[in-house]
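Here the complex is missing one protein chain, while the rest keep their positions.
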Amino acid sequence: MPSLTLLLQSVLSGLFLGGLYGLLGLGLSLTWGMLRLINLTYFALAFLGAYLTYQLATVFRVDPLLTLLLIIPGFFLLGVLLQEAFVRAGVNEFISLIVTFGLTLIIEAVIQWIWTADFRRLESGYGAISFRIGKLFVPLPELLAFLIAAAVSFLTWAWLKWTYVGKAMRATAEDPQIAAAFGVNHRRLALLISGLGAAYAGIAGAFIALIYTLAPSQVYAWIGVVFAAVIIGGLGNPLGLLAAGILIGVSEAVTMAVTAPGWAPLVSFTLLILVLLLRPERI
Amino acid sequence: MTMRRVPAPVLFLLVGAGLAVVPSFGLPAFFESFLYICFLWAALATSWTILSGYTGYFSFGHGAFFGAGIYTTATLAVSFGWPFLWTLPVAGLLAALFGVGIGAVAFRVRRLRGELFALLTLAVTFVLSTIVLNTKIDGGPGVFLSAVPLPKTFGSPVGTIYLLGLAIALVTVWSAYAIYHSRWGMGLFAIRGDEDVAEVLGVPTYRYKLVAFGLSCFFAGLAGGLHASFLTYVTVAESFSLLVAMDAILMSMFGGMTHWFGPSVGAGLMTTILYSLTGGGSAILNRILIGAILIVVIIFLPEGVFGRFVHRLARRRARRASAQPSPPVLTQDAPARPANPGTSLLVCADVRKAFRGLQALARVSLEVHEGEILGLVGPNGSGKSTLINVVSGYYRLDGGRLSFAGQNLAALEAHRIARLGVSRTYQIPRPVKWLSVLDNVALAAMFGPHTYDRPTARAHAWRWLVFTGLADKALALPGSLNLHQRKLLELARALASEPRLLLLDEVLSGLTPTEMAGALQLIRQIRDRGTTVVFVEHVMRAILDLTDRVVVLNYGHVIADGAPRDVMRQPDVVKAYLGKAYA
Partner (left out) sequence: MLEVADLDVAYGDAPALWNVSLTVRDRELVAIVGPNGAGKTTLINAIAGLLPARRGDIRFGGHDLSRCAAHQVCGHGIAIVPEGRRLFIAMTVEENLEIGCYIPTARTARQKSLDRVYSIFPILRERRRQAAGALSGGMQQMLAIGRALMACPRLLLLDEPSLGLAPALVDHLFEVVTEIHRDGVAVLLVEQNVAKALEIAGRAYVLEQGRIVSEGPPADLLRQPHIQEAYLGHGGQVA
């Protein structure tokens, strides 16, 4: 049985990781919940963002956090274009899964082509900074990632809850026909949410570059866990997703500390299976 | 299982024999490997199609069962020293057991369709791979099978692997072929088209899906067991890779996932493309290609290369078969059922059904007498369709008694109710899109009370198509019919099971007056041949013309029950329809 400190440290890192799960899954959750489209491309886009951050920071010496200024609008545009392409190709809910998997394959392969399969590590000043709370270490990049994730989730939730556009988004998700009867333009909202999702993925990518060593194949490693978080948290529910992400992150971390690291994935997928079997209406 | 074309088993034998002797031609080893890979993927893609192509339940977990097969063989051969050949059937069986275990639970969940099943099977892959990775089965470093002795054919163990690969591919494809032409296959396609309709027609959907899943996993496991010996070194990452599942799906879709031969065509084509363009080398180009083909195929070629070819042939055949349109004619070869007019056939006593606070049926009591045409009417929302759904088994009763020919219906599953002789049509026609008009009707004959086999059912189906005037459209797909014809198809399908009780749900809506007159004529003939009819309608003139007795529902209660003209003049009936001023 590991020491209390070790356990608490695990919980903390699980917490931070959970926030990142939430951020990474936010685009998927929103577009699935609101547009009934399962868009796996966000994972590949996140890694594209990660590699771009790495490139800008390493080769052009741009501060990694400043790269966000480029990434956010650029990826937003990408998301808009992607949604427009889906509409024109007539992609519906089911084939969206396969089409976006195809896109993910292509983007990931292109990433490998450009940056090779070699591991890439972004060395930045941020990585060296960490705080101490009692006996616990709090590394700055992870903390930042978590805070940004939490802020973005909260802001998105607030946007959906309190603004007109947010409410229109929720209405059109439920009944696009009647929402249109009251003036809600579904197509435009769909572009907006897709753009947002891609921008979120880009942000997540920037932090992944700050925290982890990059390799193209890692795109796939995150898909399963984030999917689980999205479904457990409830589609289109930013705060639910964050909570689910944290739940999964913490349980994984504790499992790793108590047993062996390899058992961690079992947690999220068993939870996912249970949710699918017991609460299929979540989808 | 019957086979449609006599030469088929001969064809399989010829192809098998031909391919079997290829290694003896002395070609470079590359060809054997290439062909073996084709066989492997043919087996994987075809086994995937047996469940997912035929029923529409997309499994994303084929990799799990493939991996299970790989590791069963690896573990048994390496850790327990089993002879290699004996591990193969065990690999298949174990994978099948996993599949059946998952299916037994998953298929019971009523709303687990489409994407959910895909995600579930995906999750299973991850769980299984984690377990294998972290226990003694693999533990991390992978398993070496190079020391496992293999019997030699054509002078080397590679020849054995080649032959086994061929054998497994042949068995898998032959199974797909046999299922495709069997009654079971028809049921699977019906499930794909519209599972609720299939269940109400008498298809035992749960059982059929489960067995298809089990068989699909069996072949995947079998292929996995063999592939372990080909690879000689297996790791969890490669064995349970998501790419295995996606490749199988892609190849099946590329060739045509609803046909028994489509996946093999897809496997052959894809393997050839990948090898010739990338030399099996550049994994990057491989992935880009796979991704691109995946997108293009599913958007622009949903039927698949071979599938489109097959459909075009079928359409051409259908057009050629279009004869002169024949008017509805009563054929005399089927004996009219001797009816006991007047006896109670269906009894509803205090039937209750509520949905989320709305009491759709509130203590409904009525009787349907054998040989009559009973009209069921009432304003919108009065519960007419709900009653039909309850009687046919689509909904469960909340309370009360429901019996048909003495049998208690409340506890029966819908397909068992169909077997008793209850049949229904849908207000908005729900034909099975994938089956021809003839097969749609034959479906009912196959799974109704008589459970005919496929050829007999088809013969019966012809009769009903002639009866309803659809004979010239027999080979067409329902999508090419207009509304009137689709309603006639509904009728023909409902009749083909030769039911004792026929429930017609607003069959006249959307028809022109002439079409309506024809439909009424048909219904009269149906009754004259001994079928009892419950006729839900809004078109009052039809009710008055056709029915012997009318029951009026309002807000889920029976408010009148008697001769049509009398009932429609009763004050509370008038009030229910028109409001107080008229009563």
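Some notes on this structure:
Order of writing sets the chain letters: A and B. Residues in each chain are counted from 1.
Convention: a contact is a pair of C-beta atoms (placed from the backbone, for glycine too) under 8 Å apart; a residue touches a chain by one contact, two chains touch by 3 or more.
Values in this document were obtained by computation on a predicted structure and should not be read as measured data.
Only one residue in the set B:302, B:399, B:455 or B:571 touches the chain that does not appear here, and it is B:571. Check A:91, A:122, A:152 or A:179 against the missing chain and you find that the one touching it is A:179. Note on the undisplayed chain: of the listed residues A:87, A:110 or A:171, the one touching it is A:171. Residues 357-358, 379-381, 482-483, 506, 509-510, 538-541, 543-544, 565-566, 568-571, 573-574, 577-583 of subunit B touch the missing chain (whole complex, contact as defined above). Residue positions on subunit A in contact with the hidden chain: 164, 167-168, 170-171, 174-175, 177-186, in rising order.
The definition used in the following text is that only the chains that are shown with their structure count from here on.
Centre-to-centre spacing of subunit A and subunit B amounts to 37 Å, using the average Cα coordinate of each chain. Considering their complex, residues 38, 89-91, 93-95, 97-99, 101-106, 108-110, 112-113, 220, 223-224, 227-228, 231, 260, 262-263, 265-266, 269-270, 272-273, 276-277, 280-281, 283 of subunit A touch subunit B. Listed in rising order, the residues of subunit B touching subunit A in the complex are 58, 105-106, 109, 111-112, 114-116, 118-120, 122-124, 126-127, 130-131, 133-134, 140, 242, 246, 249, 284-288, 290-295, 298-299.
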